[in-house]
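Here it is, the structure, as structure tokens.
With one protein chain removed, the remaining protein chains of the complex are shown where they sit.
And then chain A:
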Amino acid sequence: MPQNEYIEESIKRHGRRLDHAERKRKKEARKAHKDAEFAQKVHGLRAKLYNKKRHAEKIQMKKTLKMHDEKSAKQKTDDAVPEGAVPAYLLDREGQQRAKVLSNMLKQKRKEKAGKWNVPLPKVRGIAEDEMFKVVKTGKSKTKSWKRMVTKPTFVGDGFTRKPPKYERFIRPMALRYKKANVTHPELKATFQLPIIGVKKNPQSPMYTQLGVLTKGTVIEVNVAELGLVTTGGKVLWGKYAQITNNPENDGCINALLLV
């Protein structure tokens, strides 16, 4: 195999043939015909590969043409009026306090009435009981197996007191309890760590909702007081729903998307 850049070196030393440009132009001009001839002749796997390559090339070409068209077309950028008009007294403060978007309580209420959630994750993987719970053997000779331990992260409210261990059917381990969620506001594109107020619905089963199990797709209520959203009536809004978008049991944190 040739080593080093000997061709470039030669061109540098001796220059190109005198008719190099001419030959190149002619070759270019002939290329379309050559390609067409090849395209008609080729068959089998090579044809398949060739057609695929040609297809991709054509797409790329169309895109480039379109881009050039756009570039040469007249732009009306000067006339474009920016959105989000603010009065003169807020113009110099925009950077400081524009981090708010209309929160429409009415819309949320209407949605609630319909009982349907237009949620980002409409479908979730079913989780069977034997994945969710671990059987805890009890009794002197560990023969009884009515006790369950939840193996998924849970939310446990502030006022919760455990039942006496003798009667406690479900154990929610302390290590898997969460109080805060990283909630992303889809319109602001900003993420805030907000306290969880409660579990609104776990799509797996109503029992999981009751237990406060946090799995992917669970709708939780979060405290948005610090975002400063208000209702149309001028009241500060503090509870809002969000859907969990990650697998908390794998990640060790809860990421959620605010439902607006």
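Heads up, the rule we're going with is that a residue touches a chain if its C-beta (ideal position, glycine included) is under 8 Å from a C-beta of that chain, and two chains touch if they have at least 3 such contacts; residues count from 1.
Quick note on the criterion: contacts and distances are computed from a predicted model.
Peer 1: What is the missing chain called in its UniProt entry, if the choices are "Polynucleotide 5'-hydroxyl-kinase GRC3", "Gpi16 subunit, GPI transamidase component", "Ribosome assembly protein 4" or "Mediator of RNA polymerase II transcription subunit 20"?
Peer 2: The record names the chain that does not appear here as "Ribosome assembly protein 4".
Peer 1: Among A:L45, A:A73 or A:L91, which residue is in contact with the omitted chain in the full complex?
Peer 2: Answer from the full complex: A:L91 touches the omitted chain.
Peer 1: Mind pulling the chain A residues that touch the left-out chain?
Peer 2: 79, 81-92, 97, 102, 104, 228, 230-236
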